[in-house]
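Data first, discussion second: the structure below is written as structure tokens.
Omission of a single protein chain aside, the complex is shown with its protein chains in their original locations.
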Amino acid sequence: MTDFSYDDFMQLSEHELVPHLNDFSVLFAQQFSREKLNHLCKVADAARYIRRTSAGADFLAGLLKHYSVLNFFVQPSSRTFLSFCTAESMLGMRRLSVRDINISSIAKGESLSDSIHTFISYVDLVVMRHPDDYSGVDAFWTTLKSHRRLTLKGEKCPIPIISGGSGKKQHPTQSLLDIYTLERAFKDMGGIDGKTIMLVGDLKRGRTVRSLSYMMKEYKDVSLIFCAPEEYQMEKDILNFLDDNGIPYKFANSIDEAVAEADAVYMTRIQDEWDSEKKTDGSHTAAKEDFIFTMENLKQMKEHAALLHPLPKRDEIEKEIDYCDDERVYYWRQERNGMWMRVALIAWLFKVDEEILNYKLHNRL
Amino acid sequence: MTDFSYDDFMQLSEHELVPHLNDFSVLFAQQFSREKLNHLCKVADAARYIRRTSAGADFLAGLLKHYSVLNFFVQPSSRTFLSFCTAESMLGMRRLSVRDINISSIAKGESLSDSIHTFISYVDLVVMRHPDDYSGVDAFWTTLKSHRRLTLKGEKCPIPIISGGSGKKQHPTQSLLDIYTLERAFKDMGGIDGKTIMLVGDLKRGRTVRSLSYMMKEYKDVSLIFCAPEEYQMEKDILNFLDDNGIPYKFANSIDEAVAEADAVYMTRIQDEWDSEKKTDGSHTAAKEDFIFTMENLKQMKEHAALLHPLPKRDEIEKEIDYCDDERVYYWRQERNGMWMRVALIAWLFKVDEEILNYKLHNRL
Partner (left out) sequence: MTDFSYDDFMQLSEHELVPHLNDFSVLFAQQFSREKLNHLCKVADAARYIRRTSAGADFLAGLLKHYSVLNFFVQPSSRTFLSFCTAESMLGMRRLSVRDINISSIAKGESLSDSIHTFISYVDLVVMRHPDDYSGVDAFWTTLKSHRRLTLKGEKCPIPIISGGSGKKQHPTQSLLDIYTLERAFKDMGGIDGKTIMLVGDLKRGRTVRSLSYMMKEYKDVSLIFCAPEEYQMEKDILNFLDDNGIPYKFANSIDEAVAEADAVYMTRIQDEWDSEKKTDGSHTAAKEDFIFTMENLKQMKEHAALLHPLPKRDEIEKEIDYCDDERVYYWRQERNGMWMRVALIAWLFKVDEEILNYKLHNRL
């Protein structure tokens, strides 16, 4: 695969790139088969179980103690950044971060590829959030071309890249934590298979809902409800994908209309940071009334249903819901699931996932 | 206490809030009784003693090795930030930081409360500096409402918040280190009790001198001298507080006038960052001649007296004093005391303070 020139490589579609990724880097939600998803959920569960004891925490912190990671985040992020940092620390990694492109050599006219080459000269993992859709591919190509390799369980591997969100399209670790949260919410009801999931808000530009839709292909008998104002409705490429894969979906004009049918409601914020005309007064686009989740909607939900949100949120969920102590409000737990899923993901890339499963097996509390 | 709505909670006065804090979080100087202050000074002394040996340093670094902390500083800070970082590291904590609100989700319209909720999903302590007076209360309320708890010596505790300075009013850890510095300066002379302390400079907007005044209530027979230009003179609320608590004070029109009477002189900088009209040329308001501490003033000071400054300083202390090797110049040592006091404070919040005292007891050098 290193035979591709840079220009040719950057021309490949996500679909064509997936086989090249080969468990070395994490760029796209569609890299993950049902089997891998199940495995990662299991590792995440094991890590969270293990860390309850001091001995378990010591075990985890010893796994990657001589590896280092750069968190290269050049767009705003709290959750993704902090949960990666925490996950990395739990595994004992030494963390570095670059959060402002103006303090890096990119300010001196360096190409992204050269910057990445520099990063992977020093660190053993790069987690990156970047506004360009193909920044991760650029970085991945550089890891293949660079001579530096990690030896993991006897195998020579390029330095891994994990996307922490790139452009409007991909945010694969968010998808993983959404899957993990849904699986946990429905763990006594057969998991995600057979469930109806309603996606609400800015479906057009919300990379989380787009990725989640893609991943439904891995689950059986799932159906989707798209609930969004016309200007934010789900894009044609996703609808075509669902049609091609026989995943049923329908549209709803308000939360009221369909909330009672849903096993999960996945709320999203209006992503006005992508608006061509940005507001300069610090204000934000308000959510429309029909697409604000209310206490009334909570009452209408099924008894076992789950309310998710990738966060940050603004006004699309009524404030009273935040601390109403209803078990169906999942978004705070969803955040913490993200941390555990990131522990699992990094452990898997560095091939210590089986050690985590074994530790749990042999150290039942 | 979790019965309060957010709006009701934010209406409570500092006085009403103190009992709710309950040793879980540190927001106000007035949380600390004489007994607690003495205890923290003792723990700080013990930690500094222990850390002289490599074994002692190992002991300290093991105390909180599986806990993490976020330093959330959205206003400029060198001393407070670095001394917290160093203190946290000495106790073995894993540190994260957010120093720019523009790289956090607040840039996407998230509320401070939601941001804090996210932070405490991942970390076990938040140290925050924020321009809003009530930001710490907002954060504290969120820790009560969130479901995440730490188990410390068998007790379930909300995630602690420590204020590293909020708005113009509070900077409790600065007060603690000021107390610790004064106690050490007067350790062979009965401590702070009975001393005369002169406060100089911008008393109106200097939160350190305001807090220190409040804390004098905990000490016996202290008297205060306020030495400031009229426009920066101490505010009425503090004077009323002193009257109510029978703490004598007087005013001085220059340092010269009263320096010979003082056991301690506490200098402050003109806090022109709070001026409604900010200078745009990078210049700063100069101190007035009568309120600049000179080599002459140093000669006039009592033999055992102490010269303090919370730093940063500008022109209010003559440059020659910085390195004149006079034992009475305390402000550089005051900085380092801050680090030890923060070690003590965090140890106390996480209930490992007694372990530090015991280690010292059993490991005399």
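Order of writing sets the labels: A and B. Residues in every chain begin at 1.
Keep this in mind: a contact is a pair of C-beta atoms (placed from the backbone, for glycine too) under 8 Å apart; a residue touches a chain by one contact, two chains touch by 3 or more.
A quick note: this is a predicted structure, and the numbers were derived from the prediction, not measured.
Listed residues B:Phe73, B:Tyr249, B:Phe291 or B:Phe350: the one in touch with the omitted chain is B:Phe73. Summary of contacts with the chain left out: across A:Gln31, A:Thr118, A:Gln233 or A:Gln300, the touching residue is A:Thr118.
The chain not shown here is touched by just one of B:Ile162, B:Ile292 or B:Met339, and that residue is B:Met339.
When the missing chain is restored to the complex, the residue among A:Lys42, A:Lys145, A:Lys302 or A:Arg328 that touches it is A:Lys145. Taking the complete complex into account, residues 54, 57-58, 61, 73, 76-79, 82-83, 85-86, 89, 99-100, 269, 273, 284, 311-314, 319, 322-323, 332, 335-336, 339 of subunit B touch the chain not shown. Taking the complete complex into account, residues 6, 65-66, 68, 70, 94, 96, 98, 100, 102-110, 114-115, 117-119, 121-123, 145-148 of subunit A touch the chain not shown.
Note that only the chains that are shown with their structure count from here on.
Work out the mean CA point of subunit A and of subunit B, and you get 40 Å between them.
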